[in-house]
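All protein chains but one are shown in place.
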Amino acid sequence: MKRDAVRASGPILVVVHMSSTDLLLAVHSGSYVHVGVINVSVTNLLIVLGMVVVFVLALVLPFPGAKDLGPERGERS
Amino acid sequence: MATTAVRRRPTLHRPVPPTPDAHDFATRPYDLVKEFVLALLAVSLLTTGLAAVFSSPDEPAITFSSWAKAAPDDVLATATAELAGTSASATYGPPYNANAEGQKLLGIPTQKLGGVRIPVDSADLVLQPLGQVSRDLPLRAALAVWRAAPAARQTAWATRYGDALAKAGGRPVPASLAYGPVPLLASRFLDLARSGGLEGSLTSSGNFYGGDQTRSLLLLSDGAYLEDTARAQQLGGDQWGMMNETGNYPGQPWMWLYTFWYQIPPFSTSENADAQVWGLMLVLTAGLMFLPLIPGLRSIPRWIPVHRLVWRRWYRSRAAASTPAPRE
Partner (left out) sequence: MTALRTATVGEAEHPSTNWTTWLRGRISGLVPPGQALPDRQPAYVVSWIYVFGVLTLAALVVVLVSGAVLAAGGVAWWHVSSLGHFVNSMHLWSVELFFAFMVIHLWGKFWMAAWRGKRVWTWVIGVLAFVMSIGTAFTGYLSQSNFDAQWISAEAKDGLNAVAIGAWFNVLNPGQMLLWHVLLLPVAVGVVTVWHIVLVRRHGVVPPLDTVRGD
C-alpha cells in the first residue's frame, strides 16, 4: 500500500494506492483467536464453550419430578 | 454369614453383569408429546431470535467480470496457464483429464479409481468463449494461428508468455514473436471477461439451460483471486478454513477434527494430504460408530463416572431403600 502526499503544506491530502490484493485484505475477516497451530473464530469458540456450559448445566441442574424415587408397587408398565 | 467382598473399582477383567431390561423398572409419569411440543416451541423461538439478531452471511459470488476488474493480471496469467497446460485443472488428473496420476492412499492410486468421468479440456476454457466472439478479425486470425500450430509450439509460446508475465509483475510485457498469438488471445480473453461476456459462457455453451458450473468453477479456481479472497477471510485449508465462515458468522465447529489434520505435518506438507486425511477420518469415524465394540474406549464411562451425576437421585434412592429401617 503506497501513500503519496499530494500537498506538503496546509491540509494534507493523502492519496492511497491499493493493489487489488490490498483491497481484498481490507475486507475484515471477523475476529479470530490464533494460538500456535490453533486458529479458531471467536464465534465458533463461543459456540463450543456455550455447548460445554449447557452440557454441564444439564448434568447438575435438578430435573422437576417426583422427589421420592422409591419403588412404586403395582405401577410397572 | 460370610460374604465375599465386592471390589468397587471396575477393571478390565471383572465380568460386567448384564444390563437389566428397562421395562422391568418402576416407572413415573412422563409426557413425551408435551415434551416434544415444548421443545419445538423453544427451538422455534430460539431460532427466530438468533436469526433476527445475527442474520446469515451472503457474500456475492465472484463473477468473471468482477475478477477481471479486481485482478486483471491474474486473469491474463490464468488464461495463459490454461493455454500452456500448466494450470491446476490442466495438470489435475482424474476426473477431469489423464494428465496426472493424482493422489494416492497407502500406495493405492485412489484418485484414478473414478476414471476421467468429467472430461474438461483446460485450453478450451479459454478458446471456446474466444471462438464465439464475432467481428474481431485479429482475434480470428490469432485463433487460426494457434489452431494450426503443433502442440509443442503452442505449449512453448504460452509457457514463455506466462514466464514473462510473472517476471513483469503487472507491468506490460514487450511484444515478442516468441509468444506467438498468446498475448492477443489472453488480452482478448481479459476484455471478454471484463465486459461480462464470460458469464454463463462456459456453463451453457450449446445448451439453453445451465445448471452445471464445473467448467466455470475450474477456470475460476485456476486463478489466484478466488483463493486470495478466501484466505483474506480465514477460509484457507491451512487456516482451519473448513470450520470457518465469512465475517463473524458461525461456521461448522463440528468439522474441527477433519480440518485439524491439514494444519499439522505430515499432512500439511503432503501431496496426498486429501486422500490421507479422508482415509484417517474414515478410520476415526468407524471408531466412533463402533465404539461400543472397542475394549478400553467403551469402558471410559465406567472409569470416569460422569454418569453418577446423571443418575444421582436414582443411586441415592437405591441406597436409601437398601438401608434397613431402624428397629423400634
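Letters A and B mark the chains as written, and numbering starts fresh at 1 in each.
In the analysis below, a residue touches a chain if its C-beta (ideal position, glycine included) is under 8 Å from a C-beta of that chain, and two chains touch if they have at least 3 such contacts.
Nothing here was measured: the structure is a model prediction, and the numbers come from that model.
Contact with the chain that does not appear here is found for just one residue of B:Ser44, B:Gln132, B:Ser176 or B:Ser268, B:Ser44. When you scan B:Gly115, B:Pro138 or B:Pro266 for touch with the missing chain, the hit is B:Gly115. Listed for chain A, the residues touching the missing chain in the whole complex are 47, 50-51, 54-55, 57-59, 61, 63, 65-66, 69, 71-72, 75, 77.
One chain is missing from the display, and on chain B it is touched by residues 17-33, 35-36, 39-40, 42-44, 46-48, 50-52, 54-62, 92, 94-95, 102-103, 105, 110-115, 117-118, 211-214, 217-218, 220-221, 226-227, 229-230, 235, 237, 241-242, 245-246, 249-250, 252-255, 272, 274-275, 277-279, 285, 288-293, 298, 300-302, 304-307, 310-311, 313-315, 317-318.
Methods note: only the chains that are shown with their structure count from here on.
Measuring from the averaged C-alpha position of chain A to that of chain B gives a distance of 21 Å. Across the complex, chain B is touched by residues 20-21, 23-25, 27-32, 37-44, 47-48, 59-60, 65-66, 68-72, 75-77 of chain A.
Contact residues of chain B toward chain A in the complex are 23-24, 26-28, 70-71, 225, 228-229, 232-234, 239-240, 243-251, 253, 263-264, 306, 309-310, 313-314, 316-317, 320-321.
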